[in-house]
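For reference, the structure I am asking about is given below.
Excluded from the complex is one protein chain; the other protein chains are retained at their positions.
So, chain A:
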Amino acid sequence: MTESSDRRIEHLLREHAPRVLGAILRKFRDFGASEDAVQEALLAAALQWPRDGVPDDPRAWLIQVASRRITDHVRAEAARRHREELVVSLVPPELQLVLPRDGDELAGRDDALVLLFMCCHPALTTASAIALTLRAVGGLTTAEIAKAFLVPESTMAQRISRAKQSIQGSGVPFQKPTPEETAQRLGAVLHVLYLIFSEGYTASSGPELHRTDLSGEAIRLTRMLHTLLPEDGEAAGLLALMLLTDARRAARTGPEGELVPLDVQDRSLWNAAMIEEGVALISATLSKGSLGTYQVQAAIAAVHDEAARAEDTDWPQILALYGVLMGLSDNPVVALNHAIATAMVHGPEAGLELLKALDAEGRLEESHRLDAVRAHLFERAGRHAEAVAHYRKAAERTTSLPERNYLLTQAARLNDTR
């Protein structure tokens, strides 16, 4: 069996995992048992399909195998407790053999959505929600998730099992969320997907390969969410933001894994197809009204991506968009980026003035970012001694190795030419 066909099967399994789990969960109610059964079915498929070929209806196959596993488990459990009769009443015999086809495409779609909302349940910690989403909706194995987050597999297994217990304990029924519930909890779902993407995109440590998989997975899940909720502007905005950011991946790091900042990236390495898709998506979304932070961030990313050369960047437009973003979100990092955009439009001294205001608030005191930006603006203003001092201060404070290497090199470059 060729590698590409293995990859195709893997892709197929990930596509089907959430809907299969949704269908099983709807029938058997028990989150933990359903999830285990689906994992077993996925594993069986991964072993059998490459050998015997992919069945005509992969989802029906998976649902049937998972159902059989779960009834087997229930039966084994019951046998131990001598409660055969109960099993018979719990699981009708016809259900043990063939499940009614999930022919209703809409039901399948709703199942995936319900599952996504369950996994991003407010009762869960963010870390648990991320792990559970990747496993239940993304169909990743515990080992894969553990590897991506650089924690031992046992730790991740515990995190996932605790998350499942919390959901079971919360008594949230498996059903389509009401429009109010959707609105309330969509924020958490988007946030979890955004964090999965960031984890993959930052690649601050560890073997990069797994991290790359993670941002690809985040894009896939967000694409799914956007398909399920095509009218939601923020879901579309987040997908656009991911596409427009990920499009720059190849240009973001140099041969030794060092960071390459946006303004000196080789733009011929950017992924034109992703940029085109992201720009089309955000343009269509922005024209619909109701603005959210992901949409504005996507719009900013689009302005960057549409410039053929760094010096062609439409900074006045970016500055205006950061102004909008400041109105929507009280985030000091947004204020920091606003200061950078201001410097690009009105000169570095104007940017440095805004940083003073941030100093006064003290909210970024602990962050090396303020120093890094200050260093950059001092450099642009020709105040090299101050720039070197702040590059060094930022280098001392960052906990990201590629970033530290970048900042050290900046300080040294400027110091050498002084």
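Just so we're on the same page, a contact is a pair of C-beta atoms (placed from the backbone, for glycine too) under 8 Å apart; a residue touches a chain by one contact, two chains touch by 3 or more; residues count from 1.
What we mean here is this: contacts and distances are computed from a predicted model.
Visitor: Have a look at "DGPF domain-containing protein", "SUF system NifU family Fe-S cluster assembly protein", "NAD(P)H-dependent oxidoreductase subunit E" or "Exosortase" and point out the UniProt protein name belonging to the hidden chain.
Guide: "DGPF domain-containing protein"
Visitor: Among A:122, A:257 or A:316, which residue is in touch with the absent chain?
Guide: A:257
Visitor: Provide the residue numbers of chain A that touch the chain removed from this figure.
Guide: On the side of chain A, residues 205, 256-258, 392, 395-399, 401, 405, 408-409, 411-413, 415-416 touch the unshown chain.
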